[in-house]
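Of the protein chains in this complex, all but one are displayed in their positions.
As written, the chain order gives the labels A and B, with residue 1 at the start of each chain.
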Amino acid sequence: MDDQKQLNVSPTPHVSAKLTTSRMMADVLIALIPVSVTATILFGWRTLQLPLICVATCVVTEIIFNFCRKKPNSLGDCSAVVTGLILAFSVPPTLPWFACVIGSVVAIGIAKMLFGGLGSNIFNPAMVGRAFLMICFGQLMTTWTAPGVEDTAKIYATTRATPLAVAKFTESDRSKALEEVSLEEYEISLKVRAGNPAVLGDLLRGAVGGCLGETSALAILIGGAYLLWRKTISYQITLGMIGAILIFAGVGYYLAPQQVMHPLGHLFAGGAMFGAFFVATDPVSSPLSTPGRWLFGIGTGVLVMVIRIFSGYPEGIMFAVLIMNAIAPLLDRWTEPAPLGTKVKTAAGS
Amino acid sequence: MADKSSEPSSLVRFINGILPENPVLRLVLGICPTLAVTASMEGAITMGLAATFVLFCSNFFVSLLKRFLQPHLRILVFTIIIATFVTIVDMFLKAFMYDMSRTLGPYIPLIIVNCIIIARAEACASKSRLLPSLADALGMGLGFTLALCILASVREILADGTWLNIPVMWEGFTTWTIMKLAPGAFLAFGLVVGANNFIRRKLEERKS
Partner (left out) sequence: MINFIKQSALVLVLAVVFGSGLALMYAGTNPLYLANQEKATLDSIAKTIPGADTAQNLQTSEVESIEEYRVYRVFDSPEDGKETLLGWAYVAKGKGFGGDIKLLVGLNAQADALVGIDVLEDVETPGFGNYINDEERWKSKFRPRDGKALSLDRNLVVIKTTPKKPYQIQAITGATISSKAVVAIINDTAGKVAAQIKQED
C-alpha cells in the first residue's frame, strides 16, 4: 500500500519538464496575488483574516489526517494552501471565522484526505467545502456586502444583492422588482443586462458585491494570464468554459433578452472568471486528455448558464464544477487517445 | 447448522446483535430508515423500538412455524408475518402517537421492506429454536436502535443544538442545516461507521 511509489501514467507525449506539483501550486499562489491585493483593497484589511484562517485550518487538517493515517507529511506540495486560498476567495467577505474553519476541515478532511490525499480526490476540495457551507449556513453564505470603496462604487454602497441576483428581474416586471430591491439596484441590473460599458468597467474593477475573490475580473485575468503563460493550467478548460458561457449567453441574449442578460455581464458578474481560471482547472479533478478538457470546460460553462437561468440559484459555478468533476473520469475514457497503429476498443468493451 | 452444539447460545446471540454484529454499523443493513429518520432523537428512538417490536414478533412466529415452512413459500410467509406487525405498529402510532406518526410518515410502513427483519427471519429464526431466536431479535433490535441513536445524537446536536429537544449547545450556536438534510445524513453515517471500525481495530490490536 505504498502509493507514494505509484506510477502516474498520462497519455503521450511524455515531455520531460520540471513540472512538479509544488511548482504548479507555487504558480497558483503567485497568480492569486493580484486577487488577494484587490480583495484587500476592496473589502478592507479585516478580510485578510479569511484566507489566513482557511489556509491555517487546511494545513492543520492535513497534518492531523496524515498523522492518523501514518502517512508521510504531504504539506510540501502546497496543495493544502491553495485549497484554503481558493475556498477563502469563493466565500462572502462577511463569513464568520467558525464557518471558514468548518469549510476548510470538510474541504481537506472529507473531500481530499478521506479519498486518499492529493491525486485521489474525485471532487475539487475547495468546492466541496464551499458546497458544504452553502447548504449548512445558507444564510451566511448569501449575505453580501458592497465593497467599501468610495465614489466609484457609491451607487453600489447600499447594494446588498449581487448583480446576478438582481438580474433575475427584467424591464417588464419593473414594478414587481422595485417592490423587492432599491431603484439603484434595479437600474444597475438593467445596465448589466444591456451591457452598458461603464457598468461592465465597474465589474472589471470589482466595485460590486460578491465573493471575496471573484469581484474584480481584471485581477483574475492578470493572475490567469500568468498561469496560462507558465502552462500551469490547461487553456482548453478555461477557453472552453468562457466560450461556452459567452455563446450560451449570447444566443440567449439575442433570442430572449428578457430572460438572459448581456454575455459580458454573465462573464464578469459573479464567479465565472474565477471559476474558469482557478477552480475548474484543478489538475486532479479535471480530465487528462485534450479533447476531454475541451468537453470539461464546455460542459462546465453550459451547466453554469443552465443553473443561472433556469434554477432558483443566482450562481452556478460551484455546482457546475462539482457535476463535471463527477463525470471527468468518463470524459477521459471516452476521449482516450488510441496508441499509434491500434484501434480503440469500443467503450462498452472496456 | 445441524450440529446443535455449534449453535451460539441465546446470550451470545443477544450480545452479538448489539455491537459485534450491529446491523447498521457492521452489517450495513436497513440503511434507508437509518438515513431518513435520524434527524431527531425522538424519531430515532421510536423507529428503533418499532423495528425491535416487529423483529421480535416476526422471529417469534417464524421460529414457531419453522417446521411447516415450505421452501418456496417461506418468503411469502415471512412477508405476511412482517407486514401484519408493521401494520399494527402503524395503527398504534396513528392512534396513540399521532404527531410522531406524522413525523415518521412513510418510514413506518416501510419497515416491511427493512432488510434486517427479513434477514433475521431467514438467517436465524427459521433455523433456530424459540429462545435463541427471541434473544437474537432483541439483540439486533437494540443494536439497530443504538445505531440510530448514535447517528441521531450527532445530527440533532449539530442541526438543532438540542438533544431529545433539550438545548445542549451554547447560546448563539449556529445550527448546521446540512445535518438535517440527506447529505448530512450520508456524511454522518460514513463518519460514524468509520469511527466504529477504527475503534474496533484499535481494540483488536490491543488484544493481540
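As a convention for this text, a residue touches a chain if its C-beta (ideal position, glycine included) is under 8 Å from a C-beta of that chain, and two chains touch if they have at least 3 such contacts.
A quick note: this is a predicted structure, and the numbers were derived from the prediction, not measured.
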Residue among B:Ala39, B:Ile116 or B:Val192 that touches the chain left out of view: B:Ala39
Touch with the omitted chain, as defined above, among B:Leu11, B:Met91 or B:Val168: B:Met91
From B:Ile18, B:Val37, B:Val54 or B:Val77, residue that would touch the chain that is not displayed: B:Val77
Options A:Gly76, A:Gly116, A:Gly138 or A:Gly201, residue touching the unrepresented chain: A:Gly138
For chain A, the residues touching the chain missing from this view: 138-139, 142, 161, 176, 179-181, 312
On chain B, residues whose C-beta touches the chain left out of the figure: 39, 65, 68-70, 73, 76-77, 80-81, 84, 87-88, 91-92, 94-96, 98, 159, 175, 177, 180-181
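Definition applied: only the chains that are shown with their structure count from here on.
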Interchain centroid distance [CA atoms averaged], chain A/chain B, Å: 42
Residues of chain B that touch chain A when the two form their complex: 174, 176-179, 181, 183-184, 187
Residue ranges of chain A in contact with chain B within the complex: 96, 98-99, 102, 110, 132, 135-138, 140
